[in-house]
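Single-structure report; data block below.
Removed: one protein chain of the complex. Kept in place: all other protein chains.
Then we have chain A:
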Amino acid sequence: MFEKIFFLLCLSTALAEQLCRPEASDGYRVRLSIKTALGDEAYVWNDNEMFLFRATLAFAMRNQISGQEFEVSNIIVCDETPRVSFWFVVTSPQNTSQLVDKESVEEAVRKSRNRINSAFLLTDKTLEFIGIPPTLAAPVNPDTPPWLIVFGLVMGAVGAGIIVLLASSVVQKKRKNDEKPDDEEIDEETRVKTVENSAASEGIYNRSFSDDERFTHM
């Protein structure tokens, strides 16, 4: 009795080893970078963690292929390295010597990637399935690009500034026009002064042509 069990165990392990070879066709390599992700809070990778991984993957396979009840034993792992990377293959629950094809495994991992990541407190970058590129988060597209909002604010402020400036200059001009008849006499006096000043400094200014007749009407 015991021999039979022993024989079966050896067979299954041997079979498992046969099925799971690095670079085999229907498996994937997994690489974890726990220390990079968690720093001081990193947990040690041991058999319990490996058990969790196999369970999580079985969960992913169950989600993908409905009806088939994948167990932890269906996930076979080999070639563990100190890097914390290993190769895994998935066997079909109906026939343990047959591997589930690559595409289904990939689909399963893709679908449940988030759940697998959070089980290990890792991200797409620190828990890598080599050969399965992560589906990146969709870019957030707001209705109005934020730069347009800031632009609108600044443009509005500047526009308001210009309108105020132009309005004030128009008002100033109107006020000047109303006061103009009073200032005409004052203007005449200042013009006389400028004539005298310019006549005195004519010698220094080097003008090839000077428009003298403007003042000679005085």
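In this text, a contact is a pair of C-beta atoms (placed from the backbone, for glycine too) under 8 Å apart; a residue touches a chain by one contact, two chains touch by 3 or more; residues count from 1.
We take it that contacts and distances are computed from a predicted model.
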Undepicted complex member, UniProt protein name, chosen from "Transporter", "Ubiquitin-like modifier activating enzyme 2", "Metaxin-2 isoform X1" or "Integrator complex subunit 11": "Transporter"
Touch with the omitted chain, as defined above, among A:Arg21, A:Arg83, A:Arg115 or A:Lys174: A:Arg83
Chain not shown, touching residues in chain A: 31, 33-36, 81-85, 133, 135-139, 146-151, 154-155, 158-159, 161-162, 165-166, 169, 173, 194, 197-198, 204, 206-211, 214
